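Excluded from the complex is one protein chain; the other protein chains are retained at their positions.
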Amino acid sequence: MTSGRNTIGTVVIGVIGNDIHVVANRILEMSLQSAGFEVLNLGTNVKPDEFADAALEVGAEAVLIGSLNGEAPHWCHGLKARFAARGLDHVKLYLGGNVVTGELPRDEVEAMFTRVGIDRVFYGTTDFDALTKTLRKDMDGTAAR
Amino acid sequence: MTSGRNTIGTVVIGVIGNDIHVVANRILEMSLQSAGFEVLNLGTNVKPDEFADAALEVGAEAVLIGSLNGEAPHWCHGLKARFAARGLDHVKLYLGGNVVTGELPRDEVEAMFTRVGIDRVFYGTTDFDALTKTLRKDMDGTAAR
Amino acid sequence: MGLPRADALIEDLSPLRRRVLARSPSPAPDLDAAAGWLAGLPDSVFASRSLKGRGRRTLIQPRGGFARYEEQKQLMLALKAGGADFIPLTIDSHTRQNDYETAAILLQRSEVEDRNLLNGYPLVNHGYLVSRGLSEGLERPISLRHGTPDARLLVEIALAAGITEIEGGALTYTLPYTKAHSLAEAVLNWQYVDRLCAMHSTPERPIHRESFGVLTATLVPPVLVAVVELCELLLAAEQGVTSFAVSFAQTGSLAQDLALGRVLREASADYLSRLGLGPVCLHLVYHQWMGAFPRDATRALALIAGAAQIAGMIGADKIVTKTKDEAIGIPTAHNNAEAVQLVRYILDRSSVGAPLTSAHADEEAHRIRRGLDAIMTAIFDLPPRTFWRSVAMAFDRGLIDIPFSPHQANANQLVSRRGRDDGIYIEQPGRVPLPGDVLAGEAAGLAARHDTGNTASTFSTLMRDINLMVA
Partner (left out) sequence: MGLPRADALIEDLSPLRRRVLARSPSPAPDLDAAAGWLAGLPDSVFASRSLKGRGRRTLIQPRGGFARYEEQKQLMLALKAGGADFIPLTIDSHTRQNDYETAAILLQRSEVEDRNLLNGYPLVNHGYLVSRGLSEGLERPISLRHGTPDARLLVEIALAAGITEIEGGALTYTLPYTKAHSLAEAVLNWQYVDRLCAMHSTPERPIHRESFGVLTATLVPPVLVAVVELCELLLAAEQGVTSFAVSFAQTGSLAQDLALGRVLREASADYLSRLGLGPVCLHLVYHQWMGAFPRDATRALALIAGAAQIAGMIGADKIVTKTKDEAIGIPTAHNNAEAVQLVRYILDRSSVGAPLTSAHADEEAHRIRRGLDAIMTAIFDLPPRTFWRSVAMAFDRGLIDIPFSPHQANANQLVSRRGRDDGIYIEQPGRVPLPGDVLAGEAAGLAARHDTGNTASTFSTLMRDINLMVA
């Protein structure tokens, strides 16, 4: 990844934990790029510290974390602290995928993760076009701050 | 049908109304014959009076009525009276098959038909071996009376 | 010697039509009411056009009929919303037996008591004027499904109501559906129906006729299905019908399904051209499992899905569907639409391009065709000078013998049961004139039955055979 000029922002993406589901991750990368974002894709099997380190390194405004295999509750615990430790409180944390096992009420799932510092939770099937729009809005907010 | 000597009783069978489902009727005939009954099979499309006439003619102790296509509630109404009119009150009336449309509680279905004079109701899948045993017992009762 | 011939066509139907129409319990249409009404309908309600324009899509037709107009209309709209390509109008069992009186009583009681006391729509009692409303806003052809040996009045009213697909035929709506209706009469009555349909056809928008190769849905050997389908096709072609579908129901054996589908397509075209009949636009319809159904909803759905996949594999023009309620009773509109959706889902993922085959399927196809040709030749060679009389005689003499027909004149001498891979094989041919090599093939099929092998049929194997999909 080279930090281009004509981009509307830089984001880090990846799949957290011991998770190897890569299909949505590849598609997400394509979607974000075609929407004009600069994307650093860490791929699968990404540990919390790696996300934080990468965000620091490229000056990402948001980190988009995928979790498909049911491990999200485990790994998201304490994630926010790793960003804080690097002075990255302002970096937006997005989480999406099969973030829990089984079907739970949407608000319950969202509460579960916002409680530990995730800014936005996308539970299940996600329209990536809508996602990029939300992201753009959130980033405008961050930039203005 | 010839009235044999070694039989344990004579029965009339048939499918009532404008009903042409004959598969169970054929199987029932075989089952009853192999259990030793003398069987007059009127086949399909049998109207109430035909049942009563046939029972009178062969001196049947029981009439086994099949109904598969949902017409039973219509045709069983007033059936008993036709037998009574011919002095055949003692003839047992059996009804079996898809005697109603849809799934209803068994006792509700039974009440619906015993109310109009059917002696025994076999709702849905029927074990014909068990049926012949019941029939034999019922006929012993009739004979003793 | 009675070969089917184009000049067997009935010249003037009008005197007869007047007599038939006079019997209507509802206001009768006049002689050209149907023609006028059909001319004003859009292409989208013509079955023959849907079939012709289907591309590689297998079209879907559910079954269903309710007593009251409103309920039937709701069902039709629900089925359309579920994705049905053809909308059924299934007729109740009293109307099928021309017992309009009982139908009238039960229709009235259904309306008064606000519940359904008929197992189908009593079209003759509702009449053509009311029933014209059924196709409004439907944009799909309506198919008349019944089981009526004398369907003359029913079809008069159907056409006048704008129904463009008429199912049935002399053999297929008599042998499984009646006990005592004379087959010879049925043939004459269906000649009337065929002729009527042909009269109401235009070159661009023919009325579509469809046979009902399902017959009794119980152990009917493929070769007899083929014979019956060919006879009805030829009888219809004699009367000028130009859009026709032969059909059959899932046999329970994939090899036999593949084989029968192929033979029906090939033989239909061959016989028409050899006899100088037609041109007829030919189609193939597949009925998913028509025998005893599993009560368990999951199994019923699996059976429905499996049949849809087979319809895709044989490249059927249309599949006629069942529902998970089949073993229980008349399906709800919701479950009926669910089945349509499911079948579409599977069909959209089951196209195969080239026809599938196997050594076994090839062997089955070869044997079915040999048997078919032998029986057809025997029918053609019967004494009568007209084909329709030969067909009736073939039945009387047991050349056509359908297992589990309720008809009292059916020979009941043919005995069939399941053999290799659950296929249906002939154990005793009765008087059906099958050549020795064909009978040897049937015996081999029986010998390869996996559980019992070549033991004679017993009561328990018969029960297992009938309940193939239940247990």
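Some points to look at:
For reference, chains read A, B and C in written order, and residue numbers begin at 1 within each chain.
Rule of thumb we're sticking to: a residue touches a chain if its C-beta (ideal position, glycine included) is under 8 Å from a C-beta of that chain, and two chains touch if they have at least 3 such contacts.
Treat the numbers as computed from the prediction; the structure is a model and nothing was measured.
Note that the absent chain touches A, C when the full complex is taken as a whole. Check C:16, C:184, C:301 or C:463 against the missing chain and you find that the one touching it is C:301. Checked against the full complex, the candidates A:20, A:111 or A:130 give a single residue touching the omitted chain, namely A:20.
Contact with the chain that does not appear here is found for just one residue of C:255, C:290, C:368 or C:466, C:255.
As for the chain not pictured, it touches chain A at residues 15, 17-23, 25-27, 30-31, 34, 43-45, 69-71, 73-74, 98, 100-103, 125. Hidden from this view is one chain, which touches chain C at 56, 252, 254-255, 258, 294, 298-299, 301-306, 308-310, 312-313, 338, 342, 345-346, 349-361, 420-422, 448, 450, 468-469.
In the analysis below, only the chains that are shown with their structure count from here on.
In terms of which chains touch, the assembly is arranged in some other way, matching none of the line, ring, star or all-to-all patterns. For the criterion of most C-beta pairs in contact, the winning chain pair is B-C. Computed centre separation for the pair chain B/chain C is 31 angstrom, with centres defined by C-alpha atoms.
Each chain gets a centre from the mean of its Cα atoms; for chain A and chain C, those two points are 58 Å apart. If you average the CA atoms of chain A and of chain B, the two centres end up 72 Å from each other.
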